[in-house]
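Sharing a structure here in structure tokens format.
Presenting chain A:
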Amino acid sequence: MTDTGTPPLVRLQDLNVKFVTRESTVSAVNDVNLTLKAGEVLCIIGESGSGKSVSMRALMRLLPERRARITGTVEVDGKDVLSLKGKELSDLRGGLVSMIFQEPMTALDPVYTVGHQIAETVRRHEGCTYDQGMERALELLELVKVPSAERRLRAFPHELSGGLRQRAMIAMALSCRPKLLLADEPTTALDATVQIQVLILLRKIQAEMGMGVIFVTHDLGVAAEIADRVAVMYAGRIVETGTVQEVLGNPKHPYTQGMLSSTVHGNMRGKDIEAIPGSPPDLRAMPPGCAFAPRCKYAEAACTTALPPEVIFDAGRMARCIKVAPDSVRQKELVPAE
Partner candidate 1 sequence: ALPASAESVLRVAMTAGDIPVTIGQPDQGFEGYRFVGYNLYDTLTLWDLSQGETAADIKPGLATSWDIDPNDHTRWIVKLREGVKWHDGCDFVAEDVAWNFARVSDDKAPQFNAKQFADIRNRTGIIDKVEVIDDHTVAFITKQPDALFPYQLSYWFMISRCKLTELGNDYEKYAVDPSGTGPYKFASMVAQERLELVKNADYWDEKRIPKHDRLVLIPMPEATTRAAALLSGQVDFIEAPSPDTIPRLESSGMTIVTAPYPHNWSYQLNFVDGAFKDVKVRRAANYALNRSEFKALLGGYMIEGYGIVPPSTPYYGKPEYVYEYDPEKATALLKEAGCHPCKITLAISTSGSGQMQPLPMNELVKSQLDAVGFDTTLDVMDWNALLDVGRPGREKNPQIDGINISRALQDPFSALIRHVYTLQHAPKGSNWGHYTNPEVDTVIDEIYAAFDPQVRMEKLTKLHEMMVDDATMLMVAHDVNPRAIAPNVKGFVQAQSWFQDLTPIVVE
Partner candidate 2 sequence: MTVTEDTRKAPALSAVDRKDLRDRGGERQPMLIARELKKHFPITGGVFNRAVGHVRAVDGVSFTVMKGETLGVVGESGCGKSTLARLLMHLIEPDSGELIFDGDAVGEKDGLLVRDMRRLMQMVFQDSYSSLNPRMPVEDSIAYGKKVHGASEAEAKAAARELLTKVGLDPNLFGPRYPHELSGGQKQRVNIARALVLEPRVVILDEAVSALDKSVEAQVLNLLRYLKQHFNLTYVFISHDLNVVQYVSDRVLVMYLGEVVEIGPVDEIYENPKHPYTQALLASRLSMDPDDRIEEPPLVGDPPNPINPPSGCRFRTRCKHAEKICEIDRPILGEWLSAEAHVTACHMFVPNSGHSVAAGAPVPPTPKRTEAAMAGGD
């Protein structure tokens, strides 16, 4: 994973996040390695509870300090995020890195107007007056194509439709021209027609501003629509990475394959869907081997004894499965017989 030349915008090295409570310890993120180049869009795909959101929050150190144990390296634009203190950290948040959340309804403060919330961010990072902040907020709302932006500036979140709220959220995230945008399932709560609008908007703005984007989703279609590269997460681990074409076109990990095959599309009428059986493991008691093994149709004894290594094919193309190791003779078995 060594990429010479420009340093990566984001580098995660052996990131581990555990939530410790009296009753149990949840291993939410386990040994995650990831890099993101400037201007690149990375999609993290995974089932619910696979640790996508936790990884994103770890990037901004938004996890509850007292309960979350973060280890490993988190570097954004050369800064070691885990060692930042006070002001440095809050300068990073919203300035260098900003974030869009899944539920814009709950992610916006219900008692302040949308305009205020944007202006406040601008003021925080650019030290301007409130009025200048409001002006900028107006520009931003226009940028994200909010109709009648002037009126919406003074609207409260609950007065906006889901799509508009999410656009306001995006405007807020963009307010200080971040280098890195984190988007945690920003379109999941939206209607199909609105979702595509937002996706296209995000893509356009990303291209214009040259931001790096990490985009979390569990919808392969969304990834196909927006991603440059894809990382697939399962039970707190990244099990496969690659460009979007590679991963969606030629999935290597059995889990990725299962995801693809269980996604419904039109021409499957009357046939059963090839669903992945079972459900994900309990993160409080992780199995020692491959976490996917109990649901994997290729699983064998070796899978459950030790953690499979990261098998690296090219720069940025990885799969964590013993069956895809280049030296493995059993590799062709991976293509299941029709």
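A word on the picks: all candidates are chains of the complex that A comes from, given by their letters.
As a working rule, contacts are C-beta pairs under 8 Å (C-beta built on N, C-alpha and C of every residue); 3 or more make two chains touch, one makes a residue touch a chain; residues count from 1.
None of these values were measured; they are calculated from a predicted model.
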Of 1 or 2, the one touching chain A somewhere in this complex: 2
In the complex, chain A residues that touch candidate 2: 47-48, 147-148, 161-164, 191-197, 200, 218-225, 227, 244-245, 248-249, 258-260, 262-266, 268-269, 272-277, 279
